[in-house]
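Below is one structure, written out as structure tokens; the observations come after it.
Subset of chains shown; positions unchanged.
Should a chain be cited, it is by its letter among A and B, assigned in written order, with residues numbered from 1 in that chain.
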């Protein structure tokens, strides 16, 4: 336990862990205080996500390159997955989809842009290995096409047949995306790993935990995140209405920033240390993982745990934002060089999205 | 005749030529056996397309660089043109447009992607001259804009004026595209030919035929393809219904794969021999030729042979697929380097399209 306690003493963000019992008790004692529960659950998820991320990395570091990469690639966005699963079980598909799209957009724009900005304010010009950025942007592009095509192709069709068509197609596309993601791992971890040197995720952790502690933390924190996510999902709708925030903004921006807080910290601190390879790898790798792994897994899992199966059809605004994010990430990482203004451009695109979602009338 | 017979003995694909008389007799004897005629005509077109392609190349090789390039550039997609002409005469504009869009998408994604895949499975990293890829992608981009703009601009307009507007505009755009294509030939064959060294089409043929034989084959096989295409076009609708395949899938995928079989074989064998310049040139060159030459010629010819003039307005799903294909081709050929996973990405995009079209309810 010592490394865990030492980490908690060192990292002030983890002090928020004290809120975890508070939010769980509040849920039992005052289940109707939606706004309070909403704020508490958000603040409790952040330190849990940080712990999850540290534990995953410690396990990954112990298991060697390939298996470690695989672990990071599947558990790297565990928080987002757990929140989405809670929403899925509650049948809140709009929230599930908003949080997926929001996580992709937030990682590919906000995390990437702020990394460029922080890096650029400290270094005149930064260079990084663009092979990884290209790979992740390519994966993201494929996922965006998979999400775009069903709506476009179905457009001309009668409404009655749409649902069945979208459902079968979503199943097929989910399998295709997971397979593509898997092949991408084979490519980057095995057959062509030499191209991706310098962008590996593993050595971020300041200290490596013993494997037993890491596994226990992983299991325990997963359970806690699952509980807190449940509280969050139950309170979010009414809390947003009470606070006058559109639920689109909550799903896209707030959930995404909360779920990705841990990666955010890692990416920004790497950018500050002129390790932009790592920042770009975390930001775009996380985005493509959500698009090609988390989202398809949710579709497949919805057959088992959801009230009805979920499909891959997104709100047109979300599709546009994912497409623009992919294009932006692809354009700015094209050269493998960065300066502060690149960060401004990318963050501005995110700001445009956030502003539009914030001003959107609440009922949408 | 000897070289022709030798080629037939050597190339097993050509043994399918035996089906040509079969399909033509079947059409006379059993004109109502649509599914049989459909399958037979598909299988008969493949060897004819291969012969056409060999004959075109032999003629091109005899006539020197510029004229040869010109011949390849105009006759290179003769099979696609003949199938589309048969559909045009029958007034089946939906099939004509689906086969055009499908040929563009199939060449720019499937042929390119499988070339990268086959090349990459045999070679760790492949490099190729990206000037030609850039040129062809640029041409494709212009053609996609020409196909996209009429629908976008007409959107806000009243329905009654749409038809006349679309018709006049399609005429003008067709002339513009053919002119642009012609200038592209001047650029790549004449003024800046040194930039495109290594991507020329001509020396693929294993043996060069005498000019007389080549011309006779060209003429004779053209007539046969025209006849078989007629059978194909007449049977396709009912056969698709009987087989439970959507006609969108038939037009986009099956016709495109059949019409492009010969180029496909040439592109893949070049990729296998690490001559990726050639593969990329065939795949993208063929796509841009269909977009900037075959399609506009069909619009102009429709004034003469069609029941009513055809326009350049495509189904929105087809426009989206062409746009995505162009972007994909442009993104992946950007660096002039390739590995197997690039092929996977490109083929996956094609797979997404094929899956959506396959699952589309038949009546659309």
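We take it that contacts are C-beta pairs under 8 Å (C-beta built on N, C-alpha and C of every residue); 3 or more make two chains touch, one makes a residue touch a chain.
Since this is a predicted model, take the numbers as computed values, not measurements.
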Oligomeric copy total, full assembly; chains in place: 2
3
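By our rule, only the chains that are shown with their structure count from here on.
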Turning subunit A onto subunit B by a C-alpha fit takes a rotation, in degrees to the nearest 5, of 120
How big is the gap, in whole Å, between where the Cα atoms of subunit A centre and where those of subunit B centre?
41
Can you name the residues of subunit A that touch subunit B in the complex?
134-135, 138-139, 141-142, 145-146, 148-150, 152-158, 161, 165, 168-169, 172-173, 176, 180, 183-184, 187, 191-192, 195, 330, 334
Which part of subunit B faces subunit A closely enough to touch in the complex?
124-125, 315-317, 320-321, 324, 328, 331-332, 334-335, 339-342, 344-345, 348-349, 351-353, 355-357, 359-361, 364
